[in-house]
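Here the complex is missing one protein chain, while the rest keep their positions.
And then subunit A:
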């Protein structure tokens, strides 16, 4: 495998890791506040559909992004209402959201566009296009660093950079701000937050809201940046992979980045079975490469990667003790 191929692989890794990372950080906010969210998948899917639909109709990808975030936020609000206000079961609410999104997106897509549950192909300003970072062209010929800058770092859509910037930002919010301290506390021991005179309900809704925004961006990225339009079930389990990555990352932002890059790399590998064959020396079944990320997910969830301790109050609705 030559240097250029490696760079291409890593470039693809970054592109494929972006939706995972956004969804993973979304889950991080929610679960750190004690609200388990297996509805990441559904929220991404809903956001993917609505962003593509609005972008197709309006011709503006930014309107599409806003619509995607809106769709995801609505589902977040449902999850919040069910699991915070009405103290319902967080898993069931999440499952319901996944089913709802899987069905509704296709039905609405069909009734709006009549293209078999898809949205029209997005072109031009209806998509997020790669942006060339300054001097990328000029520096292209500098040995080693030039191609790295040109191939790998430059030439992504804005959302890729947003996702990467979210990592340090999330770390800073969680560990350096008052909001972060309270958010972490409410996921560990909501009674401590309550007796300290801070609203548990408000904090948890804030966390679920942030989760909705990030899932919305992730979904919009799928339909308007990674692909050019919405197709049925296009989130393809990424919400669940993001959850596995979150566990792998032990609910920490920087680890989340590494975990998502790993999953992204596995997905990139399945796109380039020719490269894999060149490295290992025999033909690898393409379908095997396709399922690798999912196998790793199962391995992680089965707890083969050391003990991950979830936030202690996670999954439990908060009820004042008598």
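FYI, contacts are C-beta pairs under 8 Å (C-beta built on N, C-alpha and C of every residue); 3 or more make two chains touch, one makes a residue touch a chain; residues count from 1.
Here is the rule we use: contacts and distances are computed from a predicted model.
A single chain of the complex does not appear, and UniProt lists its protein name as "Nucleoside ABC transporter ATP-binding protein", one of "Nucleoside ABC transporter ATP-binding protein", "3-isopropylmalate dehydratase", "Glycine dehydrogenase (decarboxylating)" or "AtuA-like ferredoxin-fold domain-containing protein". The hidden chain makes contact, of the residues A:5, A:189 or A:273, with A:189. Residue-wise, the contact with the chain that is not shown comes from A:181, picked out of A:63, A:181 or A:275.
Touching residues on subunit A toward the chain that is not drawn are 175-182, 184-185, 188-189, 191-198, 312, 320-322.
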